[in-house]
Every structure is written in structure tokens, then in C-alpha cells.
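Here you go, one structure.
With one protein chain held back, the other chains of the complex are shown just where they sit.
Right after this comes chain A.
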Amino acid sequence: MSPTREEQHWMYRNMVTSRRFEEAIAKIYFEGKSPAFNMANGPIPGEMHLSDGQEPVAVGVCAHLTPEDVVTATHRPHHQAIAKGVDLDKMAAEIFGKKTGLSGGRGGHMHLFDDDVNFACSGIIAQGMGPAVGAALSRKMQGKPGVAVAFVGEGAVNQGGWHEAMNLAAVWNLPFICVVEDNGWGISVSKETASSIGSHADRAAAYGIPGKRIEGNDPYAIFEAAGEAIARARAGEGPSLLECETYRLAGHFMGDAEAYRPEGEKDALFEKDPIPKMRERLLADGAASEAELNAIEEDSAARVDAAITFARESDDAAPEDALTAVFAA
């Protein structure tokens, strides 16, 4: 199934919003961190894992999801959060550690939780898997609609918990999809160093479920494959495994010198930046006019500006609030 014109516009809009968001964060991240770069300083302290280049996976999958569907994300969650419809103001405020953030500043960028759209994160590799499988189980047991998607990196598939969750989803025939974002790297360790096979989609055979690898960081192809997998899950036909080739245009985290990358790799990736590519295709296919695309881009930029302004102008978290919300109210 190919995306409709509207779906294509939605995908492009969310890719651009995500990229603009990361650009804004990247710029602000360096405030207060020069001349000496110290992660602890500035309005956005801590580690920062940006999703530049990986937008096609988030939009290609989330285009098929509604707020009631469940998504679990990773330490690199912004693109998925945006595509899932997480409140952008509150998300930005959370990243700044503000009182108005999703969790009032308790979680931070690796721990974005938005219950309104069933979005959650874990910074521990592959640990979004169990909760997503559990959400799928819960929907099945309660007879409620909805599927659960766990996004993980290609590094995560070598974690024991990943395998355990895949098998559980398969043996219980749950409405679950694991989407592997293969950006080729787990920090400085290449996929080839870490995995004995080229396509992690082949591992689906170990669970007796469908597996598919999508090459080219192509939002259209991802949309199509995800559409099939999600339709199967909705129809009660069980889980699927997708591995999407994608590109990490940023460092692992901000401040990463990336000396481990082969010479020229980064430049080649920028040549294949999925956003200008999708723009060209939209125009070539006649799926959008220049004016429509400009409007989408302006809207996205304005949306991000508003979220950043909201975050900056919000009050800091109250220090003593650190001691609250440990247990359910």
C-alpha cells in the first residue's frame, strides 16, 4: 500500500518538524558549554542523542498508528515522539528540565513519557521490548484495540531481553511489531563487529514470524512494510519484525568526535539526506506543490520555535519536587 497524498504530506511534515527540533536542540545544547565543553552545563545538560537522518523510520511506521496504539522508544527518541504525537511543548520543556515538562523535569531526554498518546522510553538498550510486548498482551486480554510498536537500534538485537521479548510476542501471538532502526552503529561499534548476520530481519525465522528488511532509508518503502505488519497485528495475526536501514547524521551523542567512522562515511550519508530526497520525490510525483511544501516547512519551523520558546520561558523544576512522584498518587 502506498501512502495517500495526505499521508505523504503528514510524513514530510513530521520529518521536517523532527529535524528542525533537533537542529534547535543542537544549537541550544552548546549554550553554556563553550569554550570548555562540559556536558553538565548550559540550559540543556546531560547526554543528548539526536535523531537526524532517522526520521523516515519514525514517520513510515507512525503514519499507521493512532494515539491509542503504544510506542516504546530508546535513548534516541525525539523523532519517534514527534511522529507519535507527543506534546511538543511539554517534550521540549522536559528536555530543558522545566516544571512544565512531560514529567516535570524528572525524566529528561531519554525518559519521555506521554500517557495521552501511549508513548514511553527507556535508556537501557532493548528495554522497551518487554513493556511493548506487555502492552500488546494487555490489549489482547482486555479485548481492546491497538497495537504496540517497540523501536530499537540495530545494536539492541544482541541483548538477551530483545530475544526473550520477541519469542514471547510470537508464542502468544500478540499485536506487536519490533522496528529495528539500523543506523550501522552502536556508539563506536559497527553492526559488522556486533552481529554475525547482515539482516536482522532474518532472525524472524527463529520466532516463526514475518521479518522484512527495508533498504535505503526510504519513507515510502518503510510506510508500505510497516502498513502490512501493523495490519497483520490489528487483524490478530501476530507480531512482525522489521529492520529499516537508516542513517545517523549526528554523532552518537552530542560531543562525539566520531573518529571511529571510516573516512568519507559522513559526507556520503549527508548526500543521501532523506528530507531533501523526499521533497524532490513529492515534487516529481506531483504529490505536492512547491507552495505546499514551503507552507509545511514554515509551519514546522513555527511549531518548533513555539515549543522552544515555551520551554525556555517555563519555570525551572522546583528542587524539592525531586522527592515527589516516587509512588503513584
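Operating definition for what follows: a contact is a pair of C-beta atoms (placed from the backbone, for glycine too) under 8 Å apart; a residue touches a chain by one contact, two chains touch by 3 or more; residues count from 1.
The rule we apply is simple: contacts and distances are computed from a predicted model.
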Candidate names "Polar amino acid ABC transporter permease", "Acetolactate synthase small subunit", "Alpha-ketoacid dehydrogenase subunit beta" or "Rieske 2Fe-2S domain-containing protein"; UniProt protein name, chain not shown: "Alpha-ketoacid dehydrogenase subunit beta"
Just name the one of A:I187, A:A268 or A:A302 that touches the chain not displayed here. A:I187
Any idea which of A:P3, A:G53, A:P77 or A:G107 touches the chain not displayed? A:G107
Which residue from A:G53, A:G155 or A:P219 sits in contact with the chain not drawn here? A:G155
Touching residue (missing chain; options A:Q127, A:N183, A:S240 or A:S300): A:Q127
Taking the full complex into account, what residues of chain A touch the chain not shown? 36-41, 45-47, 94, 97-98, 101, 104-111, 122-127, 155-156, 158-161, 186-189, 193-195, 255, 259-260, 316-323, 326
